[in-house]
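These notes concern the structure reproduced below.
Heads up, one of the protein chains got dropped from this complex, but the rest are sitting where they should.
Showing chain A:
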Amino acid sequence: MYVLTNVTKKYEQGKRTVTALKNVSLTIPDGQMVAIQGPTGGGKSTLLQMLGALDRPTDGTVSLGDADLSELGDGRLGRIRAQEIGFVFQGFNLIPTLSALENVETALAPLGVSSADRRERASAALASVGLGDRLGHLPDELSGGQQQRVAIARALVKKPTVLLADEPTGNLDEGTRDEIMDLLEGLWREQGLTLILVTHDTAVARRAQRRLLIKKGALTEVA
């Protein structure tokens, strides 16, 4: 469960201070599917960084389960990301020189999984996203939708408790978008994940149990 209390995030840009998040308080119970919407520059990605233990707030606290993400050091945050949090990005963010299988394996590298185990779990994860026959392909040799499937397999292979996705369908056409959303929703249901996704797309947001709106750093619930 996420509990955010009075979270404020400010960025220093030269002499100017940008307040990306203003006094955000929010509770997300385990297993919920949440969509975050809002205009560009509103603070969606910044909020996702707070939830994903990628950065610490300037003020306020962010806790995930027993861990206070606003207080922990880089090393501990890294371990929490490695064990509990899966990420899916708008640009897929696959490593271009690694094959699909090896890309998925990178998520298991920090967990000390043996190489045989790593291969087995990574190919199973790729099979579960429908890419069991594309293990040796490089990202360049895959379509956008297939690349995002590899990224989803990479996010889920470690069996995280939370899956965070920043515009996961932003770079995809409508047909592919629906396929990916079907896949994410299916996996969410299957694995009991907390799924938090940022989207511009109302059609995508409608699939979520709960919708949040961020404008100029301020958070509101959408009824």
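List of remarks:
Following the convention adopted for this analysis, a contact is a pair of C-beta atoms (placed from the backbone, for glycine too) under 8 Å apart; a residue touches a chain by one contact, two chains touch by 3 or more; residues count from 1.
The rule is short, and it goes like this: contacts and distances are computed from a predicted model.
Taken from the listed names "ABC transporter permease", "Carbon monoxide dehydrogenase", "Phenylacetate-CoA oxygenase subunit PaaI" or "Dissimilatory sulfite reductase D (DsrD)", the protein name that UniProt assigns to the chain not shown is "ABC transporter permease". Within the full complex, the residue among A:Asn6, A:Ser25 or A:Gln83 touching the omitted chain is A:Gln83. Contact with the undisplayed chain is limited, among A:Leu48, A:Leu163, A:Leu193 or A:Leu219, to A:Leu48. The chain omitted from view is touched by exactly one of A:Ala109, A:Ala203 or A:Val222, namely A:Ala109. Listed for chain A, the residues touching the missing chain in the whole complex are 45, 48-49, 52, 54-55, 74-75, 78-79, 81-83, 86-87, 89-91, 93, 95-99, 102, 105-107, 109-111, 115, 118, 154-155, 166.
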